[in-house]
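Note that one protein chain is taken out, while the other chains of the complex remain in position.
So that you can tell them apart, the chains are marked A, B and C in the order they are listed, and the count of residues begins at 1 in each.
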Amino acid sequence: ELGGFVDDIRKIEPDYIRSFLWEAKLLPSTWIVIRIDGCHFHRFSTLHEFVKPNDERALNLMNSCAVGLLEEFQDLVFAYGVSDEYSFIMKKDSQLYQRQASDIVTAVVSLFTSLYVTKWRDFFPHKELKYPPSFDGRAVCYPSSEILTDYLAWRQVDCHINNQYNTCFWELVKSGKSKIEAQNILKGTQTPEKNELLKQFGISDYNTLPVMFRQGSSVFWDKEDITPEHENGTCNGTYRKKVVVEHCNIIEPDFWNSHPSILNLKP
Amino acid sequence: ELGGFVDDIRKIEPDYIRSFLWEAKLLPSTWIVIRIDGCHFHRFSTLHEFVKPNDERALNLMNSCAVGLLEEFQDLVFAYGVSDEYSFIMKKDSQLYQRQASDIVTAVVSLFTSLYVTKWRDFFPHKELKYPPSFDGRAVCYPSSEILTDYLAWRQVDCHINNQYNTCFWELVKSGKSKIEAQNILKGTQTPEKNELLKQFGISDYNTLPVMFRQGSSVFWDKEDITPEHENGTCNGTYRKKVVVEHCNIIEPDFWNSHPSILNLKP
Amino acid sequence: ELGGFVDDIRKIEPDYIRSFLWEAKLLPSTWIVIRIDGCHFHRFSTLHEFVKPNDERALNLMNSCAVGLLEEFQDLVFAYGVSDEYSFIMKKDSQLYQRQASDIVTAVVSLFTSLYVTKWRDFFPHKELKYPPSFDGRAVCYPSSEILTDYLAWRQVDCHINNQYNTCFWELVKSGKSKIEAQNILKGTQTPEKNELLKQFGISDYNTLPVMFRQGSSVFWDKEDITPEHENGTCNGTYRKKVVVEHCNIIEPDFWNSHPSILNLKP
Partner (left out) sequence: ELGGFVDDIRKIEPDYIRSFLWEAKLLPSTWIVIRIDGCHFHRFSTLHEFVKPNDERALNLMNSCAVGLLEEFQDLVFAYGVSDEYSFIMKKDSQLYQRQASDIVTAVVSLFTSLYVTKWRDFFPHKELKYPPSFDGRAVCYPSSEILTDYLAWRQVDCHINNQYNTCFWELVKSGKSKIEAQNILKGTQTPEKNELLKQFGISDYNTLPVMFRQGSSVFWDKEDITPEHENGTCNGTYRKKVVVEHCNIIEPDFWNSHPSILNLKP
């Protein structure tokens, strides 16, 4: 029945229709941060009974997806994750998708989502996905490595503040307070009062909590020593590059100074 | 070890870091088309042994994901799909994500991807996913329903042209030609010559091919008659709305005239 | 001394430098409104002793510049001005500067400024320009003629509200009140109270004020009868098109219905 319509093709003028396409190129020579966030993950984590305030399996699943992203996109040089949020850093001179914002951000979000669903069973072997999880994302440009590391420091500070609050909140809830009561108790408290409160629940030192919960996860390419152990004990220094997940302090300059290749910093 | 950094929070100035965030609001009162495409689906379809030129299971999987999108996002009023591409139409006055382009396009792409992986087994029960599929996407605004329907017509014309070409191409390949030979034979041919060629392969009439292959898939909310059959044969006209998949001609105005509620056209 | 540098030309890579250029195309098939405003015209009008609340010469100068714009840019179909603000309407399908926003808005602002300075002496023959006046501008797209006329109605409503307020304000000031006192007296007053106040100053009917002050100025191409008067009194209906300045009500549909060619409205 469609046979006749080919005669009408010219009426449609594809060039005119394509002219509405709107391009947003990201400024050249700037660091691109693609930040993704779980859509409605409050509901998702409740329905899938995530451990509160931090579910180790869920965080490891997020980290595993981030590793997959760095392995797939060569221009991603670093990623930082906390809770249901992940920030991917694309190198300054990347020409991926000619720096078209939509293409970059959708390709990253889509692959992350795909990995999340695919890998779910590896991390939650006894739990079925009750509905398909999804993520939203956006791309932001940072013109210098200083501002970029400030961005990452800001995310890690946020991780710390949220974790401190959430640890207190859930200890209160587990002790029998309602969520409203817990909120009211915490309103306006500062770090010393929160530490005091944690002591009452047997957490004598906040810093003994797992470092992944306190400092989030950093994902990057690192050298791995694969030197086979020689009989005579010599070492020929053979390395291969590998994506690693670490839970380091990225606020202080030490991390960046000891990994200068990540941001291609000059010594 | 991170304990001391909270003193440094103020140095980071979140407002400054947030000021780099870049917003692209889609023009109000225009139709938003979110078009998604499979990333490297040539490779994906080969590796997963899709039937050529059209794999019914793969198309039905795409359609099923599109149905899921319309069920999730109330503002999506229509979708048109062909091959590994799908266009979703969001109504003119949608305020979803305050019309922020990144948020809209990533949420759509991500849920589509999530559904694709989740539903894979329903359509390919005996085939494992060999690697995580992904999609890219973009949003385009169309200021009138006339230009919007021209856009959709353009996609359907493309479906027809590609299907005609691909059907000939794969018949040639199945008959023993190499892909290069098949390409050379088809170079510059018009519809009559392609029809002639199809006849040699036993396809006497192109229009007898499955309509989904020739016309793509249209997805929209439609009324479904759920009147229970009365004993006395009367009918009380009870309906419920349901997302349907049809393979209709959306180039001619007939479809839009007989479904005026989709684009909210005035009679 | 520069002789040697030509050898270095290739190092600079013009393509790289050009790649930072950022384009914002205005959505096709939408009405473009370029609105310009005087920069710091409060100061400019005081220093050049404009009559308050409305200076007829200054408004006529603005109108004369707007006429010049319509005569220069064929795609401008209408303009509406009030005080130190002017809105220019560019037709939906204009391809001027390939709809590049910066080019369009700067070309309009620049020519307006140039005309303003050039024509100043015609309207203020006995007053020197004390410093160079300037204007800023922006382009906004409106996807339908309904929303476009709503935009223009909004500007005319603003004209009315401001004029009513300013007329009261300056009558109070002329009567000996300070500007602060005048502001306080007017705070929170509605139209009936303002009309009452005007009566005290001898303005028995607001509508007797000059229509240009109350309704602003509309600029458009209109037909002018240039039929030469025949000796025998017959008329052969010869017209030429001419840019006119009128002070009509553009809120009601009457104006647009009686000038359908401006927005190319279908009867």
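Just so we're on the same page, contacts are C-beta pairs under 8 Å (C-beta built on N, C-alpha and C of every residue); 3 or more make two chains touch, one makes a residue touch a chain.
Everything quoted here is computed from the prediction, not taken from an experiment.
S.K.: With respect to the chain omitted from the figure, which of C:Ser134, C:Asn166 or C:Gln183 is a touching residue?
M.R.: Touches the omitted chain: C:Ser134.
S.K.: Of C:Ser114, C:Gln200 or C:Thr238, which one is in contact with the hidden chain?
M.R.: Counting the whole complex, the residue in contact with the absent chain is C:Ser114.
S.K.: Since one chain isn't shown, list which residues of subunit B touch it in the complete complex.
M.R.: Against the missing chain, subunit B presents residues 16, 19-20, 22-23, 25, 27-29.
S.K.: For subunit A, which residues reach the chain that was dropped from this view?
M.R.: 27-30, 141, 143-144, 147
S.K.: Quickly run down the residues of subunit C that touch the omitted chain.
M.R.: Subunit C touches the missing chain through residues 1-3, 5-6, 8-9, 12-14, 16-17, 20-22, 24, 36, 39, 68, 97, 101-103, 105-107, 109-118, 129, 132-142, 147, 150-151, 153-154, 156-157, 160-161, 191, 206-207, 214-215, 249, 251-252.
In this section, only the chains that are shown with their structure count from here on.
S.K.: Which chain lies at the heart of the structure, taking centres as C-alpha averages?
M.R.: Nearest to the common C-alpha centre lies chain B.
S.K.: Take the average of all CA coordinates in subunit A, do the same for subunit C, and state the distance between these two points in whole angstrom.
M.R.: A distance of 50 Å separates the two centres.
S.K.: In subunit B, which residues are in touch with two or more of the other chains?
M.R.: Answer for subunit B, listing residues that touch two or more other chains: 141, 147.
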